[in-house]
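Have a look at the structure that comes next, please.
The complex appears here minus one protein chain, its other protein chains still in place.
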Amino acid sequence: MSMVRTVGAPHRRQVLWWAFLMHRVSGVLLALFLPFHFLVLGFAIKGDATLDGFLAWTENPLVKLAETGLFLLLAVHLAGGLRLLALELLAWRSWQKNMAALAAGAALAGALLFLGVAW
Amino acid sequence: MHLHRSETDILIIGSGGAGLMAALHAAQSCPTLDITVAVKGLLGKCGCTRMVQGGYNVALSPGDSVERHFMDTINGGKWIPNQDLAWTLCETAVTRVRELENELGCFFDRNPDGSLHHKAFAGQTFDRTVHKGDLTGIEIISRLMEQALTLGLKALEEHRVLGLIPAADGSGISGALMVDVRTGDFRFVKAKAVLLATGGGPTMYRYHTPSGDKTMDGLAMALRLGLDLRDMEMVQFHPTGLLAGPDTRMTGTVLEEGLRGAGGHLLNGEGERFMENYDPKAERATRDVVSRSIFSEMRAGRTTPNGGVHVSMSHLGPEHVRKTFKGMVERCRDCGFDLAGGLVEVVPTAHYFMGGVVVDTDCRTAIPGLFVAGEDAGGVHGANRLGGNGVANSTVYGGIAGERMAALCETMPFAADPDETVIEAELARAREPFGRSGANVGDLRDRLMDNMWDDVGVMRDADRLARGVASLDALGEELMATGAGPEKRAFNLTWHDWLNLRSLVEISQVIARAAQIREDSRGAHYREDFPETGDLETSTFTVVREVDGKLEARHDPVVFSIVSPGESLIEAA
Amino acid sequence: MNARREAYLYAAQRLTALIMAPLVIGHLITIIIAIQGGLSAEEILSRTSGNIFWAAFYGLFVLAAGIHAALGLRMVAAEWLGFRGPLANWTVAAVGLLLILLGFRAVGAVI
């Protein structure tokens, strides 16, 4: 006996649901990451050395990847957020799907740009 | 056998237009009343009021009049309607539509200037049908349903009423016995007043339009109580039901009248247009004429693969058809047919039941406390119902019944005690099929539908009717020998199918009996052996009732209480 | 009353989003520019130190982000963790406040 009725919930497999999910996950991750980001910058109070030491650590490819991730998150969340604002405040409708695609595309492009520049 | 017992002031059976409107009006008349609605499906989500497409007839348009609406109704009914009932219908429809709009929130289509739009509907001398696109019923029932939800009435959803229970002292009605479909528990609800509004529904024909929950239960119950049923031979066939083969429930569902009106062609199996052979108006002839013509082609064997004829629209331009009949095109497409560009098989389909319980203009029956409204009531339409008068009938008379029941309750201290022997008998009757091993109830239903279609259908004669009666008797016996397996009552649809079938067989027998004694052709009733319409002045209507387990059929003269054949209220006005 | 509170919270979330949108775009562009040639403390500080514009820029961002994230997390906590009611509200408020404090500390450090 199992209560699971819909395996994999395919009803979710529609563009706008994924747009929602990406937006939410990126928002939560941002909220989790931002305090650390602030913390890092806060080190500046203790003198340039600490910050430089920390920034040197960011030369680490792994950290670079994380930074890229943050950038991507911000881009994704921004694009998704703008889409939502257009939808809710400007009552755009038929545009929804286009906007979702646009959001994803812009985010990706931004991240690639960042990657290219960073490395 | 454990039986839940409860008590209410007003018990309403059915939640179509009649049932819900009754609840609303009863509550308005007397807000303190305890109102219970028992319904076979979910509140407002079953029955045919939902399915109304065309619209609602009302004399609200400038230039139209109640008199004109009334005359159209009488002419359409071939002078058989109870004229007082028809008059009350036409007169009250005006207030009822305003109530639906202003108080309940229905929104009917408007003209560009903001006034109510009235469309033309077959058989009427004035454009008087108000509508919401071609989904009028959804708008009406949804609004009724949400108002009912806020009333705080007691809704017994998925409760199938099994029998009406008279008072032990013979003073009138005492309540109704029902079964909770989900749990299988039996329940007796005692009430001061009971409304029967189960909506008739001729679903005993091979092809039929009404919703699946309608199986003539109400009329079968009324018959068992010994009430007079009138006009029972009057079954309205819609000429163009979808024909998609025997394996799908889509078969029989209505393809709208407008297809023919717009210039659609009907082609027989040989690909020929045949309507001109029957009527100069060809495809635009009235429903009954087109139905009979198609039926004749079918009898002559000139049929399409599934045994019907084709409707063809493509000569009007597929794009145009797609635009004009969006709903119908989509519906056909969903079951795999291309209405706009290809051919779709159609067949006449049983649509509406004019017959019903004899009532007066207050919806009262011969049994005090028992009221009947909507499609269960007879006499409003006579031999034929005008498109648009069906939902008008259920909402007008549902409202009236609600008010009269409320008034009655206020003068009654308590409900009468039930006749326990009838409760026992009804319980035994419901449990009849248990224990016997089950043959396939579906096969029996298929046979019933074939019998009725072939012998008591669109065209009738004495021989066929006799054969029909005989096969119905045999079928009845076979049904009584068929079981539903061990007694499992919770959500047992097979058991309910059996019960449905029993109601259908019983009322089919009544239809056949009434058809036998009406030896003329009128409206929906066509006798090949008596093709002429009889003398209008001496018009009678048929009445069938059950006495000691036997059906008795008789003729009663029509009382021309308002207008006689040859006269008209319109000229007088 | 309840409806008004929710409406205001909703509006606050959208409004802070609207405020942040240009700020984030601005920030992202700055980063891309800054990152060319690698980050260094001097670079960051020389750009921001004593600059009232950047102080306002990041101050506003931090304030908005704190409010926005708190309100966002409130929703996520309610839906994904079933964490609702006054305690949840206070918790996310605390998170928001923490974010703002850390943020101001950072802004203070780099200005």
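So that you can tell them apart, the chains are marked A, B and C in the order they are listed, and the count of residues begins at 1 in each.
Convention: a residue touches a chain if its C-beta (ideal position, glycine included) is under 8 Å from a C-beta of that chain, and two chains touch if they have at least 3 such contacts.
Rule of thumb we're sticking to: contacts and distances are computed from a predicted model.
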Absent chain per UniProt: "Nucleoside ABC transporter membrane protein", "succinate dehydrogenase", "Nitrogen regulatory protein P-II" or "Molybdopterin synthase subunit MoaD"? "succinate dehydrogenase"
Answer for the absent chain's shown contacts is A, B, C
Where B:R110, B:R299 or B:K323 are the choices, the one touching the absent chain is B:R110
Residue list for chain A contacting the dropped chain reads 1-3, 5-12, 14, 16-17, 20, 24, 84, 87-89, 91, 93, 96
Absent chain, residues of chain C that touch it: 2-11, 75, 78-80
Logged for chain B, residues touching the omitted partner chain are 41-43, 45-47, 50-51, 60, 95-99, 101-105, 107, 109-110, 112-116, 132-133, 135, 137-139, 142-143, 145-147, 149-150, 182, 211-213, 244-245, 247-251, 253-254, 331, 334-336, 438, 440-442, 484-485, 488, 490-494
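The rule is short, and it goes like this: only the chains that are shown with their structure count from here on.
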Chain-centre distance (mean CA atoms) for chain B and chain C, in whole Å, is 65
Based only on mean CA positions, could you tell me how far chain A sits from chain C in angstrom? 14
Please tell me the distance, in whole Å, between the geometric centres of chain A and chain B computed from their C-alpha atoms. 60
Junction residues of chain A, two or more chains touched: none
Among the residues of chain B, which are close enough to touch at least two other chains? none
Per the touch rule above, chain C residues touching chain A in the complex are 14, 17-18, 21, 24-25, 28, 31-32, 35-36, 38-42, 44-45, 62, 65, 69, 72-73, 76, 95, 98-99, 102-103, 105-110
Chain A residues touching chain C in their complex are 24, 27-28, 30-31, 34-35, 37-45, 48, 51-52, 55, 58-59, 71, 74-75, 78, 81-82, 85, 88-89, 110, 113-114, 117-118
